[in-house]
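A single protein chain has been omitted; all remaining protein chains appear in their positions.
Just so it is clear, A, B and C label the chains in written order, and each chain counts residues from 1 on its own.
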Amino acid sequence: MGDFFTNLDRRWIFLGMGIVVALPMLLGLSFPEEPSDMVRDVFAAVDTLPEGSNILMAYDYDPATKGELEPMAAAFTRHCAKKKHKLYFITLWPAAVPMLRQNIDILESEFGDDYTYGENYVNLGFRPGNEGVIKVVVTDLKELYGNDVNGQDLQKIPMTRNLKNIQQMDLIVNVSAGTPGAKEWVQYAASKYEIKMVAGVTGVGAPALYPYVPAQLTGLLGAIKAAAEYEQTLIDAYPEFAENPATNEALRRMGPQLIAHIYIVALIILGNCIYFTDKRRGAAR
Amino acid sequence: MKRTVPLCIAALVGFVLILSEFIPFAQSWGRTAMIWFDILAAFAFVLGGANLLKIHLLKISSQRVGWGYSVITVAAFTITMVIGLGKFGVTPSESFPQFTWSGDYLQDGSGFWWMYQYVYLPLASTMFALLAFYIASAAFRAFRAKNTEAIILLVTAFIVLLGRTYAGIWLTADPLAWLGQTLYGDPQALAMFRLDVVVEMIMGVFNMAGNRAIMIGIALGIVALSLKVLLGVDRSYLGSEE
Amino acid sequence: MNRNQNVTLIVVIVAGVFLAIRAATGEFGKVYTRTETVEFTPEVQEQVGDSVKPWTIEKPVDRAEIRDAQGQLRADVHLNIQRTLGLWLAALGTLCILSFLIGDNVFYKLAEAVVVGASAAYAMIVGFWTGIVQNLFGKLMPGVMRETVLPGIPESNTAEYVYIIPLIFSVMMLWRLAPVGGWISRWPLAFFIGATAGIRLVEYLDADFVQQIAATIIPLIVVAADGSIDYAASLKNSLIVVSVLSCLVYFFFSFEHRGVMGVTARVGIWVLMITFGAGFGMTVMGRIALISDRFNFLFYEWLWLPKPG
Partner (left out) sequence: MTRSTSHPQSSRLAVLAVLLLTGSGPLAAAPPRPPSQVTVTDLPNDDGTGLVVRWNVSPDDKPDAQPRVVGQYDVERKDAADKNAEFELIGEANFGETSLEDKKCERGIAYLYRVIAVGLDKSKSEAAMAAKPVTGVLQWIDGTRLWFGLIGVVVCGAVVSFIRIAQSGRELKIRKIAGLEAVDEAVGRATEMGRSCLFVPGILDINDMQTVSGITVLSHVAGLAAEYDAQLEVPTSRSLVMTTARETVQAAYLKAGRPDAYNEDNVYYLTDEQFGYVAAVTGTMVRDEPAACFYMGAFFAESLILAETGNSIGAIQVAGTAMPSQLPFFVAACDYTLIGEEFFAASAYLSGEVHQLGSLKGQDVGKLIGGGLIVIGCLLATLASLSAEDGGLSGAVSYLKDHILGDGGLLP
């Protein structure tokens, strides 16, 4: 039993995996997306807010998960910017500081006319303390955030002058790769103070957050698929985004994704067939 | 001193924080405790770094197997630290041009940014990308439908894997519409069996329910554990020596 | 020569040939930037004076905008050596890590050693500038900080001496590294553990226990507005309630799984298996997205292959 498995060099399987991802990518294989109800709910949460609402952009992800979450974060940023919301960027992950910058670059390069630093968006940056940070900023932001990333006093920035705490937010948009992240934002802020919140999370983290939807968490985007659907919804609602190739980053990745999923399913089925054939042969002997 | 004081500190701060949830007057105490907590958390990063340095320096000095790699680790650590502390390549903040040190430590184009962008980011993200390859090989060699439970698990996984891509729609949408049309005269009659719809059902009903039960269990576990820590029943965090 | 060496050799040759072809067919692996002068907007103009000269920063230029229609490098664009070196380092590092797939090797171990050191130092520096400098030093000695790294601190802020307590705790915590008296680090540790236990006890009980029960209280038979029974919603609600309860029974340790309890626990384990199946699928999906991202980097940022579509 199992001879075949021990004998087959698994580097062949690795090579296969590399090919099924690389080829569709190089060939530009892509598929249409039909947004699910959950994605529509998340989209509506951002879209139905009146222009100029306060949104906390809590982006908690790092290089290890950027492949999954970067397109999602960018889609959220573009959508909020399109709706001219006031954006407060914040993170609980040290490695996410450059990720905030990346999203602010989107604001500056694509929405520069509508977005002035300090009036329409502010970068609060990172503070150590994990859920301890949420616990404080939800009642008193300036105890921990005396200044923004440029060292500017929050009291002197127009949009933060009268900001006492994040209960004043109309929505929390969280992109989360793990702990601390969406779960902690729900527990310590959204659920407790009844602040509306949507989250975009990794495939690994998504299933465990479903129990919070919809009472404690308005909606949830799980993995690259949901990001692609969100991008599609965004392009359908605002066709001008179709001209910007950066807007369909996740859509582009669904090509390799589909082929790779089929590859994995095929491997499991094939593996089981060989295993059970071997086993039967072993039993017959 | 060595055990009683820590037990008292833990109990005091823990109960103050619990009380601050029910007694408005204690709210500000709870907030102060959390602010101190956050400052300690910053020092935890320093402790983490220093610990790593200590372990690798010990490894180098005792010339244990693989000490050469420890030299690399120490070098990478030191270079990153010096560049970050010294704010190399950081220009002053635009609001305070007269203060040379006022710029953001992670400014685009600075030395620390360079270390992040070209060293930390590609290495860390590729490290995790390796997992996709391992999943492929495990798919072939490890995941066996050997009993009812495993069969349910794998079938659900297949449905999710296919239903969460266009394959789900492509495989089931048209056939089901045709079947619905033929059997009931309504192409939408069987739409609920479309893979993408089934996946939403699995995620929103069974997955949600299963995770909710797990969540309730974990919550009770955390409550019990926290209580034991605060009451001093569980002292494992104090270590076993002495 | 063993099999490992053969595989390595083949991979290296294929990669080398590919790189050579790529190099022969056009440029790649470079970073171009544009130099921009910073227009600073000082908060207090008088303090700045003439001694402060404007400085420049480098802005990356999109690949499509490097050259004009004639294929000539635009006048304001130039090759950025530092970032080009960085790009190559990043690409090599990526390949070093990927080489682990062929087998454990020196290059992988080198890259791993680098990432361990760099990531620890990175977190430490970020914690230092944000937590320690801004939230501790900024409160304890606002004057000194105002003159050096944090000029934004308002003049009205004075030293808050209560912050000496967390400072003492922090020193105690770092004392753990000292050869003697390491036990003192248990005090701040106890503070940390106690605070975590305190907030978790309340929030988990609220959000993950009470709120979850509240969310599960739903009618098993849903009556629509017109008085008819909504069968789909009723089925969904019933499935949710039965699933949650049966899983709870599975995780109930006071009774043996016999009779009704046994059957219910059996249903519970099936629901859990569906849950895990969903988790399995979603995890696989997530992992694959990570390779797409790395290939994206190698193909388009480094090798400058043409982007389809």
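In this section, a contact is a pair of C-beta atoms (placed from the backbone, for glycine too) under 8 Å apart; a residue touches a chain by one contact, two chains touch by 3 or more.
Fair warning: this is a prediction, and the values are worked out from it, not measured in the lab.
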item: Chain not shown, its touching partners among those shown; value: A, B, C
item: Omitted-chain contact residue, chosen from C:Thr33, C:Thr94, C:Ser185 or C:Gln211; value: C:Gln211
item: Which residue of C:Leu9, C:Val38 or C:Leu220 touches the chain not shown here; value: C:Leu220
item: On chain C, residues whose C-beta touches the chain left out of the figure; value: 100, 104, 109, 112, 116, 201-202, 205-206, 209-214, 216-223, 227, 241, 244-245, 248-249, 251-257, 272-273, 276-277, 279-280, 283
item: Contacts of chain A with the absent chain, listed as residue ranges; value: 1-2, 5-6, 50, 52-53, 162, 164-165, 204-205, 208
item: In chain B, positions touching the absent partner; value: 21-25, 27-28, 55, 66, 127-128, 130-131, 134-135, 137-138, 141-144, 146, 149-150, 153-154, 157, 211, 214, 216-218, 220-221, 223-225, 227-228, 231, 233-234, 236-237
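Note that in this section only the chains that are shown with their structure count from here on.
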item: Separation of mean Cα positions, chain C and chain A [Å, integer]; value: 11
item: Distance between chain centroids, defined by C-alpha means - chain B, chain C (Å); value: 8
item: For chain C, residues contacting two or more additional chains; value: 43, 101, 119, 122-123, 126-127, 130-131, 135, 149-152, 195, 199, 204, 208, 212, 215, 275, 278-279, 282-285, 287-288, 290-291, 293-294
item: For chain A, residues that touch 2 or more chains besides their own; value: 14, 17-18, 21, 64-67, 94-95, 97, 127-129, 132, 135, 144, 150-152, 207-208, 211, 222-223, 225, 257, 260-261, 264
item: Residues of chain C touching chain B in the complex; value: 38-43, 47-49, 51-52, 55, 57-58, 82-83, 86-87, 89-91, 93-94, 97-98, 100-101, 109-132, 135-136, 147-152, 162-163, 165-167, 169-170, 173-174, 176-177, 183, 186-202, 204-205, 208-209, 212-213, 215-216, 236, 239-240, 243-244, 247-248, 250-251, 268-285, 287-288, 290-291, 293-294, 297
item: Residues of chain C that touch chain A when the two form their complex; value: 3, 7, 43, 101-102, 119, 122-123, 126-127, 130-131, 134-135, 138, 149-154, 195, 199, 203-204, 206-208, 211-212, 214-215, 275, 278-279, 282-296, 299, 305, 307-309
item: Of chain A, residues touching chain C in the complex; value: 9, 11, 14, 17-18, 21-22, 25-28, 30, 64-68, 70, 94-95, 97, 125-129, 131-132, 135, 144, 146-147, 150-153, 155-156, 186-188, 191-192, 202-204, 206-208, 211-212, 215-216, 222-225, 245, 252-253, 256-257, 260-261, 264
